[in-house]
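My structure is below; once you've seen it, I'll send some questions.
Only a single protein chain was left out; the remaining protein chains are all shown in position.
Going by the order they are written in, the chains are A and B; count residues from 1 in each one.
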Amino acid sequence: MEVERRSLREKQLAARDMLRGDLEGEDLERYVEERVVTTTFEKVQNWARANSIFPLTFGLACCAIEAPISIVTARYDLARFGAEALRASPRQADLIILSGRVSIKMAPVVRRLYDQMLEPKWVMAMGACSSSAGMFSNYAVVQGADKFMPVDIYVPGCPPRPEAVLYGFTKLQRKIMGNPDQSWRRRYNAYGTEEWARGGPRSEPSPEAAKAYAEAKRSVENLREETGEPSLA
Amino acid sequence: MTEQVVDRDREIMTVNVGPHHPATHGVLRLVVDLEGEMVRELRPVIGYVHTGIEKSCESQSYWKVIPFVERMDYVSYFFQMEAFCGAVERLVDLEIPPRAKYLRTIFLELNRIHSHLVWLGTTALDLGAISMLWYCFRERDKILDLFEMATGQRMHTRYFQVGGVIEDIPLGFEAKCRAFAEEMPIRVGQYEDLLDRNEVFLSRTKGVGIVPRERLLELGVTGPLLRAAGEPWDLRKATPYLAYPEVEFKIPVGTVGDNYDRYRVRVAEMVESSRIVAQCLDALPDGPHIADDRKYVLPPRSELSTSMESLIHHFKLVTEGFRVEPGEVYYAIENPRGELGCFVVADGSAKPARVHYRDPSFVNLQAFRDMAVGTYVADMIASLGMLDPILGGVDR
Partner (left out) sequence: MPDAPGLELIRGEIERDCPGAVLATSFDRNQAALIVDPARNLDVLRWLKEQPGQRYTFLSSLHAADYLPAQPRFAVHYELINRDRVERIRVKAMLDERRPAGPVSDTSPAPTGAGPASSPPAGGELPEIDSCVELFPTAEAQEREVFDFFGIVFRGHPNLTRILMPDDYVGWPQRRDFPIGGEPVTFTYSEARYD
């Protein structure tokens, strides 16, 4: 519902009256309405999960110097996203950042760590090597971590800048909150190019994915109507 | 494995430390036999980040090998580039111009400071002095700003090429670098203030992890570990290369060889490296930043539209690369961790036939058993930090 904005002075006086117990009637109702939000339990849960992720202190190779070591330092502060508490034990962690190349000797270890993590858990494939083996197309590196474990978000780079990792982190937060960023499909108005829309490998999206997708598409179109931006088609 | 003998007086428990453990520097797995808190036997298991870089290099032309070998020891990446470019320059008998020598030295010493800062931050973090991480990485970000200014990338810059460096330094780099080199000794003084009189740090490092000098030499250990035990062996002074003959610097050498000496040697090396950087900036000669021999070095882009020969050279170098007469060369430089040697075999084609790196962390890791057996588990962690292994170099 629409609430007209009041000046700071008015709000201060209302707060003072409330503390004294002097607010009555319509003023009291309005005061309460301004402080109550209704939502679904899921949304609150997702909001809480997204803003207090516990990453696992897991570093494999070069990307480990940028994350998780460099993003917790003062310049690129991970604490402002609520993820300062890096846990060493996989049982206590939510997010595993695959920072570095996954060699064939290490792959079962990583899979075991992933299995030891408790739901809900997310995986960020950081860097080119864990996304797709990077430049190492050879016998010793698993060609992409998604060969043996599900990955939620891929951050390209060799190594990606800490800002890139943090950007990936914010996208992961949006994904957790149920509002995934369709990125280039939104920018170039390319809805309809997904694999499932063209009859690709898994021809139907999962119900949650379909719902999130429809919501994202609708919100983009609403935004375009409101601001009067021409659609890019 | 020898047969298990049941000994009723001692109780040995075998514990697996790693490959995922908050205190290991990289994916190192230690199989430790513990009797109570004392370490009785230690077996490192490595190979968890083996990337097959040496094999990959055999299928790339010489200049494409440079980004591959950078990623071995991922904290001191300029040194790997220098080892490879130096080896190839010796194979083709190419002389690099003086400006390139000085520029390479500047970047190598900045990388040495960077490596020691990462070491100090993470080792102090392991020992419990957690705030050191933030201070060390603040300086490290300044160094990475310098790298980004000159090369465009923070890490893995592929800045050194066969014949020199790929680009000259931009305007403003000298001033910024000089400011950094002047500020660095003050910061190092601040780190020492934090740690040098810290009771916990001193009692955890003094007298711990002593390995006698002869044993270290037998094990092939080089670098700050050897220098802390009293042996003044540094390849920058023993077999000078690049601009090191012309700059004046000292080599810190320890006395006892315990963890505290290793810490002091590396911290003093940071100060010496800032002095080298300042001297190189003062003495930086003018001239080309890369050699002129078009058979091995790309011509400048401005010439490509006017000179036919430059175009042909450019085409040949980019598509096939330069060929090297058959031969083999072993070229060694001083890494922050010890002697980094690069062995290149050329077979007459445009791709190297064998590239092998003698990585110092791989050889130094053999000393870890001597350092940790007979001490407590906590001392083992402290010794591991002071050993400064980088598993990318160990596993390659």
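Quick notes
Here is the rule we go by: a contact is a pair of C-beta atoms (placed from the backbone, for glycine too) under 8 Å apart; a residue touches a chain by one contact, two chains touch by 3 or more.
Worth saying up front: this structure is predicted, and the values here are computed from it rather than measured.
When the full complex is taken into account, the listed residue touching the unshown chain is B:F343, out of B:Y241, B:F322 or B:F343.
Residue-wise, the contact with the chain that is not shown comes from A:I104, picked out of A:L28, A:I104 or A:V151.
Only one of B:I186, B:A238 or B:A283 touches the absent chain when the whole complex is considered: B:A238.
Touching the omitted chain from chain B are residues 1, 46-47, 50, 52, 54-56, 58-59, 90-91, 93, 217-221, 233, 238-239, 327-330, 332, 339, 341, 343, 345, 347, 353-354, 356, 358, 362-363, 365-366, 395-396. The chain not shown here touches chain A at positions 104-105, 133, 136-141, 143, 200.
Note that in this section only the chains that are shown with their structure count from here on.
Residues of chain A that touch chain B in their complex: 57-62, 64-66, 69-70, 73-75, 88, 90, 100-101, 103, 105-106, 109, 113, 135-141, 158-159, 161.
The touching residues of chain B, when paired with chain A in their complex, are 19-22, 26-27, 47-53, 55-56, 67-68, 71, 74-75, 118, 121-122, 133-134, 137-138, 140-141, 154-156, 391-392, 395.
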